[in-house]
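Shown here: the complex without one of its protein chains, the others still in place.
Note that the chains are named A and B in the order they appear, and that numbering of residues resets to 1 at the start of each chain.
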Amino acid sequence: MNILVFTKRVPATQEEELRLISDGKDVDFSKLPFKVNDWDNYAVEEAVKIVEKGGGAVTAVSIGSAESDEVLRRAIAMGAKDGFLVEVDQALHDPFARSALIRNFIQKEGTPFDVIFTGVQSEDDQFASVGGILAALLKLPYVSMVIGIDSVEKDHMIVRRELEGGLQERVRVATPCVVSIQSGINEPRYVSIMGIRKASKVERKSFKGTDYDAGKDAHIELVQWTYPPKKGGAQMLTGELGDVCAKLMEILKEKGVYQ
Amino acid sequence: MLTQESHKALVCIQCGKCTGSCPESGKTLFNIRMLVRKKQFQAVVDESLPWYCTSCGACTIRCPRDVKPSEVIIEMRSALIENGSVPLALQKALENTFVQKNPWGRSRNKRAAWTEKLDFEVPHISETESKRLLFVCCIQAYDPRCMVIPVNVATILHRAGLEFGILGEEEACCGNEIRRVGEFGLFEELQEENIANFKEYGVKEIITLSPHCMNVLKKEYGNLGIKVSHYTELLAPMVKEGAIASKGSYNKKVIYHDPCFLGKQNGIFDQPREILKSVEGIDFLEFSRSRENSMCCEGGGGRMFFEVEATYKRNAEARVEDAISRGAEVIATSCPFCVMTLEDPATEKGLIVKELSEIMMEVL
Partner (left out) sequence: MSYALIVAEVRRGIFEERNLDSIGICAQLGKETAMLLPEGQYSFNEKMVDSIVKVKAGEEVFLNPLNMAAIIGKIAETRGKPDFIVFTHSSSGTEAAAYTAGIFGFPVITDVSGYDKERGVFRKSYYSDKLFGEFKTIGESAAVLTVRSGSFKEFAAEKSAAPNEVSVEDVPVSDSRTFVEYVEEEKTDIDITKADFLLSVGRGVGNKDEIPAYEELAGIMKAVISGSRPVIDKMWLPKARQVGTSGKTVKPKVYLAMGISGAFQHIAGMKDADCIIAINKDAEAPIFQYAHFGVVADMHKVRDALKGILKG
């Protein structure tokens, strides 16, 4: 089975206070390190596991700046055969525009695949939409929130989708199709720095997004960024023990964990 | 690359001195002599075993044939790393170190946050005359418990009129534990980054806070022509000469725990003791196992970042019990990892753990 898997380079923001610049038109990323999108890491691992077991090849594709080559090297170190970079100068905020670019790329290059994997969402924009739009544009069936792949057959797969509250749904989906992988589906292997260095010797292909009408099919536009409402440090609850505990119960109710 | 010739497993005569000195032997499944044997025969080793090693170095020091069993372990770990089979918590620590240059994945931009607690400015190394670098490193830069160490040491040096600077956000993890975990590629990256900065800013001298950083900078960064010392090496003579004079007294029974990377691996036994003994009021005690025989706290070799699977009585607890039997009220040590591992059982048993600089700050 040939699997096309999309992987994105994202800023590591978990520990950072983000700063807006140019009157909220941009976010200052100048001092942030970058990493592979967590969900894509699971998607690459799942794709590699499938071909390791049943044969075929994994091709990793990344859309982004030239630096996105990093996540391709990483995917190759994990077991992908090829890495394609579709270079765009500006971030495509609209998931529709990203999906349209991917569709154009796949159709123009005639990239062969049996299945397309994406992560459910990316850590930065959390749109969780590229896989679904892409499937529709390619007229392929779609499954998202996939937390388990039970079997891979010649013309279909049996997968499990994660629903809410510990419930899952088993689904049969015909191939070719688009599958969005949920984090936790596997335990992504460790990729050592030496492994990544070795992967650097595998040639990656680079394409220009402009050759595939990058950004032309945008349906939404970003007006500006804003900060979330400020929250202070710990609010100390003081007073009689009984009152404090009553306040605690109110908080639990307000947060919806106690009725 | 440090892998190939760093050990001599083939000359091992299986005398068992390594196992005899190993802090993990007996109570865990880890048997260093047997692992060296397996290395000789290239036999398969259970994947969980190499991760027990605390890198205390006792086996390598005791070995009569200079086999360097602790390096055998690092090589075994390296093979597991390249294979992708790493305990999950350790995998996170490595991935964090790759992204943020510290095992906890804290923001690199906050690496100098500890300086906010000072009442004076610490210059960037490039702005100093002496080019004397205070190498802070990860646990001291980020851990709320250990952040007092750079604050204290910087204050003491400042008051003694010694000029120094820091690298701030440019500093990367020293890589001592990263190398011991077997991630050589990552170790090399950290090393290259730090060395490039040392060269760019013309660093002439490095003061480290953790013995682990001192060890790697001194012995595994190649010949940089830079003098590397642990801060206690610097302070001991200053105390002696009166450049640092204690005003107050510390009326407690204090027992000193030798960190493996300061003591047995680098021979720094006396300086911390001299500093402590110079403090008025201290009733100085020794553990039943001290100096070269000091018992490892199990915080080294990557063990700070993950738990081994077995549950057993921790060495730290045994250490605290020994301190109590000796009549100690305070355990003093000079390594952040030792502070972290000893403090849990000590607090429980009513003992206080102090990093050496904390005691100094109380009396200066």
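By our rule, a contact is a pair of C-beta atoms (placed from the backbone, for glycine too) under 8 Å apart; a residue touches a chain by one contact, two chains touch by 3 or more.
Remember, it's a predicted structure, so these values are computed and weren't measured experimentally.
Asks: Specify the residue from the set A:Lys53, A:Lys108, A:Arg172 or A:Lys208 that touches the hidden chain.
Replies: A:Arg172
Asks: Thinking of the whole complex, not just what is shown, which of A:Leu4, A:Ile106, A:Leu134 or A:Met194 touches the missing chain?
Replies: Only one of A:Leu4, A:Ile106, A:Leu134 or A:Met194 touches the chain omitted from view, namely A:Leu134.
Asks: Touching the hidden chain in the full complex, which residues of subunit B are there? Just list them.
Replies: 89, 92-93, 104-105, 142-145, 305-307, 311, 314, 340, 344, 347-348
Asks: Tell me which stretches of subunit A touch the chain missing from the display.
Replies: Spelled out for subunit A, the touching residues are 11, 13-14, 16-18, 20, 27, 93-96, 99, 123-137, 141-145, 158, 160-164, 166-174, 177, 180, 218-228, 231, 233-238, 241-242, 244-246, 248-249, 251-252, 255-258.
To be clear about the criterion, only the chains that are shown with their structure count from here on.
Asks: Could you work out how far the Cα centre of subunit A sits from that of subunit B, in whole Å?
Replies: About 38 Å, centre to centre.
Asks: Could you pull out which subunit B residues touch subunit A in their complex?
Replies: By the definition above, subunit B touches subunit A via 81-82, 84-86, 88, 91, 94-95, 98-100, 105-110, 169, 183-186, 188-189.
Asks: Where on subunit A does subunit B make contact in their complex?
Replies: Spelled out, the residues of subunit A in touch with subunit B are 12, 14-16, 31-35, 187, 189-197.
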